[in-house]
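Reviewing the structure listed below.
Every protein chain of the complex appears in place save one, which is left out.
When the chains are written out, they are named A, B, C, D and E in that same order, and each has its own residue count from 1.
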Amino acid sequence: MKVTISRKAHFNAAHRLYRKDWSDEKNAAVFGKCSNPNFHGHNYDLIVSVTGEIDKETGYVIDIKILKDLIKSEVEDAFDHKNLNVEVEEFKDLNPTAENIVVVIYNKLKRQLDSNLELEVQLFETERNFVSYSGK
Amino acid sequence: MKVTISRKAHFNAAHRLYRKDWSDEKNAAVFGKCSNPNFHGHNYDLIVSVTGEIDKETGYVIDIKILKDLIKSEVEDAFDHKNLNVEVEEFKDLNPTAENIVVVIYNKLKRQLDSNLELEVQLFETERNFVSYSGK
Amino acid sequence: MKVTISRKAHFNAAHRLYRKDWSDEKNAAVFGKCSNPNFHGHNYDLIVSVTGEIDKETGYVIDIKILKDLIKSEVEDAFDHKNLNVEVEEFKDLNPTAENIVVVIYNKLKRQLDSNLELEVQLFETERNFVSYSGK
Amino acid sequence: MKVTISRKAHFNAAHRLYRKDWSDEKNAAVFGKCSNPNFHGHNYDLIVSVTGEIDKETGYVIDIKILKDLIKSEVEDAFDHKNLNVEVEEFKDLNPTAENIVVVIYNKLKRQLDSNLELEVQLFETERNFVSYSGK
Amino acid sequence: MKVTISRKAHFNAAHRLYRKDWSDEKNAAVFGKCSNPNFHGHNYDLIVSVTGEIDKETGYVIDIKILKDLIKSEVEDAFDHKNLNVEVEEFKDLNPTAENIVVVIYNKLKRQLDSNLELEVQLFETERNFVSYSGK
Partner (left out) sequence: MKVTISRKAHFNAAHRLYRKDWSDEKNAAVFGKCSNPNFHGHNYDLIVSVTGEIDKETGYVIDIKILKDLIKSEVEDAFDHKNLNVEVEEFKDLNPTAENIVVVIYNKLKRQLDSNLELEVQLFETERNFVSYSGK
């Protein structure tokens, strides 16, 4: 009897779509205004979903406070009010597309969770553009 | 060719996280302010999703009015403006965590639906905390 | 490593639930006020989700601009500010229930996408009534 | 000590922007695709706000149930699943722009309310286009 | 040159509509299911809006962090996960209707703010029922 519990969080960050190993012209041609060298930014919304058996004792899959604190330490403290390209280690050599960001967040959270728990992460770059990843 | 049709509903209720067989101290230690003896409450939002073949005659998986009425009789009439711990039979001996509530709602609805139809229930305790269950 | 990328879009349209081969009485009996001969309408919201491998070069599953343009040409230009029953070819002989509309949209988009990409379409007739289809 | 109490409601309707006394060409030139002769439609959302003194006895400005019932009888029953141009008396000779609809709704509600109460009506044609009127 | 700055917050609480000086029958007759003796509850959303001149030095009307902390100490810490009737001093002899709650919150915040600043408080009992008060 597996239930999924989800927690919504958010962070504000600057980024640009950019590959160091490409010329500025190629970056501009492929990524358009998203490659603006002066950066632009987003309010990223995040939904973290954890699936597992309900603990008979507590009635919890996972204590939502533990999940909330985990998202804070792994994602919000690391990304909020940051420039993803310049200040976040994982994107030093990885283009911070929504797809790549969601995989990075998934990997950071997955290694902190009990291995019995399944994880899915959904990341909203805007209300209209969003991605999800569940490790498959 | 299976399509999923979803209906959103809601109810307002009071609850506390609490196990009768635990001391007040243990309830407070495990459930924190969610275990306040005087109760607190939520606007619970509910998304009920039914998956099945489209009926060739009507173009419906299920008449949404039937689904709406079913949610009203099984969930809204039973839970709305109620104290879940005190007044709802299913939680007399079951801690009303979001996880346990969503399973109770799933079971109430499932036995009223044609067995060809798959069911998933999503329950929002707040905009930021929510759970889902599909009987797996 | 498969990621899902989603794009939200919308269109405003008139429709009525109606089968030509049924009498007006039968249409009214089965579809109620949704069968009003003078039509009613909706702001349809649409979420189109594409699942595939992340392209190593670009960090994209699909360039969201390509997906946005595809939704515009296949769905928005075809359905927005239209009467679905009267003006949209696909519904000349198909009752425009939410279920049938979402399958039509899925089929229009699927044949324009690379066959390696999986597709899911979610259609909101109202905030409270919505459907989804993924070709299964 | 005046408090404002608001109630959200909604209705689905078809309409077209159109003046009988103009040629089809002029209607098309001025109103564009909003003048499609086969109609299009919207999920109209409505916020009705009533301002007045708090009743010392009840703690209410107005019983929200009374306001809800008034919106149902004056607006929802009259407009929901209707074609505004064809079926709603007030728009027989009045172009159903959002601006004109909100004034009609305001006038219908205002004459049912105690004259001590101020009224404001906000009408959302879409999430991005909306109007308000307070009788000034 | 006056600008309004708003901050959204929320708290979860239990309440019942009830006057001690009325019989249970009268409470039930006037307040219906909202007077359930076992309480029900809500996710209350709150928008606090402060209007004043922009400070030339900082470009702020008020530092949003100060406003956020004020809402936390005066409203969230006082009301969140509480039973308003039983545990909140202000409602010991005051019926906790949305109207009365919004006036209480306004008064608590107003006395902490610089007298040059105007205040408006909007309180959502549900997404569909809400009130506002600005001290007029």
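Here is the rule we use: a contact is a pair of C-beta atoms (placed from the backbone, for glycine too) under 8 Å apart; a residue touches a chain by one contact, two chains touch by 3 or more.
Predicted, not measured: the structure shown is a model, and the values here were computed from it.
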| item | value |
| --- | --- |
| Among the chains presented, those that the missing one touches | A, D, E |
| Residue in contact with the excluded chain [from D:63, D:76 or D:99] | D:99 |
| Contact footprint on subunit A, counting only the chain that is left out | 10, 12-15, 33-34, 36, 38-43, 80-83, 86-87, 126-127 |
| Missing-chain contacts mapped onto subunit D | 17, 30-32, 94-100, 102-103, 127-133, 136 |
| Sites on subunit E contacted by the missing partner chain, in the whole complex | 1-9, 54, 58-61, 64-65 |
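Note that only the chains that are shown with their structure count from here on.
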| item | value |
| --- | --- |
| Target subunit D, source subunit A, minimum contact steps | 2 |
| Co-neighbours of subunit D and subunit C - touch as defined | none |
| Centroid-based (C-alpha) most distant chain relative to subunit D | A |
| Repeat of the B-E interface, chosen from A-C, D-E or C-D (over half of contact pairs identical by residue number) | C-D |
| Contacts with 2+ other chains: residues of subunit E | 127 |
| Those chain pairs that satisfy the touch definition | A-B, A-C, B-C, B-E, C-D, D-E |
